[in-house]
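Yeah, one chain of the complex is gone here, protein chain that is, but the others are all in their spots.
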Amino acid sequence: MSTLTEGPPAPVPVRDRRVIKSRPTTSDRTFVAAARSAAVSTLVIMGLIGVFLAIGAWPAIKQQGFSFVTESQWLPEAGTFGISSLLWGTILVGLFALIVAVPVSFGAALFISEYAPRSIKKALVTIVDLMAAVPAVIYAIWALFFLQERLLSVAQWLSVHLSGLLPFLSVEVPDSPSSYTSSAFIAGVAVGFVVMPTMTSVMREVFSQAPTGEREGAIALGATRWGMIRSVVIPFGRAGIIGGIMLGLGRALGETIVVFAIISPMFEFTTHPLESGTNTIAAHIAIRYSESSGVALSGLLGAGLILFLFTLVINTFAGVVVSRSRSGAATEI
Amino acid sequence: MTTDTASDETRVDLDIDATTTIPQLTAGAPATLVAREVSAWFGNHQVLDNVDLTMAAGQVTALIGPSGCGKSTFLRILNRMHELVPGASLAGEILLDGQDIYDLDRRPIESRRRIGMVFQKANPFPTMSVHDNVLAGLRLTGRKTPGKNGAAELVERSLRSAGLWEEVKARLGTPGSSLSGGQQQRLCIARALAVRPDVLLMDEPCSALDPTSTRRVEETIRSIAGEVTVVIVTHNMQQAQRVSDNCAFFLAAEGQPGYIVEQGPTGELFENPRDERTSDYVNGRFG
Partner (left out) sequence: MTSTIDSGVAGPPPLKDDKLFADQDFRTSRRTSAAERPRVRTGGVSTELVTHVASAGLGALALVWLVYERLVPVTGTIGFWLVWYAVFIVMLAAVSATTLDRMAVTDRVVGALVTTAGMVMVSALAGIVVFTFVRGKGALSHSNFFHETMAYYGPDAGLDKGGIYAAMVGTFEMVAISMVISVPLGIATAVYLSEVRGRIARVVRVVVEAMTAVPTIVAGLFIYSMLIIELGQERSGFAASLALSVSMIPVVTTTAEVVLRLVPNGLREASLALGTTQWQTVRRVVLPTARPGLVTAVLLGVARIIGETSPVLLVAGSTNELNYDPFHGPQISLPLFVFTGMRQPLDVAISRAFGAGIVLLTLVVIFFALARIIGGRAPGHTSRRQQRRFARNARALTTTPGEQP
């Protein structure tokens, strides 16, 4: 019992490391196998989607070659079709969605995390989350019957007063309100409302994690509330802001039903986003799938594949930005 | 879960009244735990070097030493909790009554059932009542719970051993997490005692407790010594003196693995340390 071991280096040769292994019990083996097979089947589903889209898209891509991405018309029966105008429309709608959603989301996130009195903060968080849960088809019906009408005058004003300065805002018949319906602008604004709650909740989450110590440090130096936000909260949450925007953009690009409800499909490069007519990949698939077969369906699969890769890249980028940042380590998006 | 796989273990009914088996608990007897030439690593970082220590049956052995000297790692090696950390490995052997617990044919669960553990932070199961927490060790491992009377008796005995019975006997049905911090820790001791372990490991059980609760836990440790072998990690010199029969002093140089500087009966180690570093440490000159 009272042996004395002297000094750090052991006189006895150090034993080899042991393998810490043991027979797992049958129940544990079954458990691990079951959990693993569930995980693997998730992998399989995703693999199937990717592989199936790629294989399905191959005939169209083989037939069209590079013009699949440069051709703007979609005339499969004539043998020429491509996604360039769809891609452009998708980007345009996504852009307008961002123009609307980013400032509002950023402000609302700041308001909820920094300005709102404690009594309503919780309610606001719930409202934003609830808004994210509202089905897109509800946004679609609201946009079609409420928002579109209200936006026509805004579009007209922009076109009439600013097209001299910014020619892309012009339309062919500026006096007729019907020139402005079903445009990329209106679809984009509607999609902006759909993605707003997603962006807001990511940003708010990150803002609310800004360390109390640093906030108090800034306040104690006599900073105003905005001063504190600018010097502590926003630098801390920068990655969350970018991540939230990217995530919202990913949603916006894939949004189908709102765009489908509003636009009138068109296969040209619209350089006048206020003018009626545009198209996006997602809406195009929804509109054309039932009348497509053979190489036309293959083309739709190709368009779907490209949309998928697009959103995948954007989401992955958002995930990396958020998780690499100081604030994002604990954030789930 | 896709499949229900409680195949080879006896299923236990969680409803108390349903099981009516007669208590068949093997009476635990304190066992001697011997660590032989134990070294430990996390990845390639060695944290313990060649530790030899005998923890005598029915006695309280205290592991003392400054932070980061490997005491807790050593304690976790004693009932195979060490291997739960990814990348952990060790050398040497731990003999429980002469049998190596790391033997390839022994399942960790068998060793852990004989060697109980109380953690630094009290961790009663929040979904179980005080009563069910005490019985958790039996229920979770699928062993037959004694019948209603047997269960009541076992719960009372375990809670009495842990010095908690008088405080909670009127609210055995409340959630374990509704007790105060000190009570929760004693509940965890009762939970560990209810399975009649041969050895009880305690990892700084009082570090999160107030002085009054600490005193109660120390009284508990003294009262269960003899029935069970106790190994306790503590930072508190006075506590080591108050509760332990034997003491082992761990030390680690910066970035180096920990080792035992000196070990022996507590009185001797504190009154007459043979090593200067021990003397410095027990007299509060460092650490």
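Per-chain residue numbering starts at 1, and chain names A and B are given in the order in which the chains are listed.
The rule is simple: a contact is a pair of C-beta atoms (placed from the backbone, for glycine too) under 8 Å apart; a residue touches a chain by one contact, two chains touch by 3 or more.
These numbers were taken from a predicted model, which means no experiment stands behind them.
Participant: Considering the entire assembly, which residues of subunit B contact the chain that has been omitted?
Facilitator: 1-2, 5-6, 9, 16-17, 79, 81, 84, 86, 109-114, 116-117, 119, 121, 123, 125-127, 129, 131-132, 136-137, 139-142, 152, 169-175, 177-178, 188, 191-192, 195
Participant: Can you list where subunit A touches the absent chain?
Facilitator: So the residues of subunit A touching the unseen chain are 24-25, 27-28, 30-32, 34-36, 38-43, 45-46, 48-49, 52-53, 56, 103-108, 110-118, 124, 126-131, 133-142, 144-146, 150-154, 156-157, 193, 196-197, 200, 208, 210, 212, 215-216, 219, 223-229, 250, 253-257, 260-261, 282, 285-286, 289, 293, 297, 300-301, 304, 307-308, 311-312, 314-316, 319, 332.
Methods note: only the chains that are shown with their structure count from here on.
Participant: Between subunit A and subunit B, what is the gap in Å from one C-alpha centre to the other?
Facilitator: About 50 Å, centre to centre.
Participant: Using the touch definition from the top, list the residues of subunit B that touch subunit A in their complex.
Facilitator: 1-3, 5-9, 37, 39, 41, 49-50, 52, 54, 56, 80, 82-83, 88-93, 102, 104-109, 246, 253, 256, 259-265, 268, 274-275
Participant: Name, in rising order, each residue of subunit A that touches subunit B in their complex.
Facilitator: Interface residues on the subunit A side: 1-6, 8, 10, 12, 14-27, 30-31, 34, 37-38.
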